[in-house]
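Only one structure is covered here, and it is reproduced in the block below.
Only one protein chain is missing; all other protein chains are in place.
Showing subunit A:
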Amino acid sequence: MASMQKRLQKELIAIQKEPPPGVSVNPANIGPNLTQWIVDMEGASGTLYEGEHFQLSFKFSPKYPFDSPEVTFIGSNIPIHPHVYSNGHICLSILSEDWSPALSVISVCLSIISMLSSCKEKKRPPDNSLYVKTCSKNPKKTKWWYHDDNV
């Protein structure tokens, strides 16, 4: 537990010092013992999400960084994207089976920005309504199929 908080403390300092473009962390949005973060994110300019504002929730288990964080979009504006369900769950392989302890909050944010930025058409995943009705609250419990690596 202690090593997890030490690492999260370092990550928090790093993301506040040198945030990726469009990303910011309000210290008031850091939960108890650093186990829950809310990260603010702006849609990158020149993309379909330019000018939009999103919020990402990060939840860290005591096994972090060996266990991936639980990352979902929250708030009133969930991006309309083929890999983002309307309940905020994100289909992204590094958030489950391709997670590595060398990844960080910053690299997850960069991956999500890049995922949004390469989108060509704003639409929900084809199975959105079924998934949102049947899924668990925790996206890490979903057995994701990564059927499309292009977006």
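As a working rule, a contact is a pair of C-beta atoms (placed from the backbone, for glycine too) under 8 Å apart; a residue touches a chain by one contact, two chains touch by 3 or more; residues count from 1.
Note that in this section contacts and distances are computed from a predicted model.
Enquirer: Per UniProt, what's the omitted chain called: "Small ribosomal subunit protein uS9m", "RING-type E3 ubiquitin transferase", "Trafficking protein particle complex subunit" or "Translocon-associated protein subunit beta"?
Expert: Looking only at the record, the undisplayed chain corresponds to "RING-type E3 ubiquitin transferase".
Enquirer: List every residue of subunit A that touches the chain not included in the displayed model.
Expert: With respect to the unshown chain, the touching residues of subunit A are 3, 6-7, 10-11, 14, 18, 20, 65-67, 100-104, 106-107, 110.
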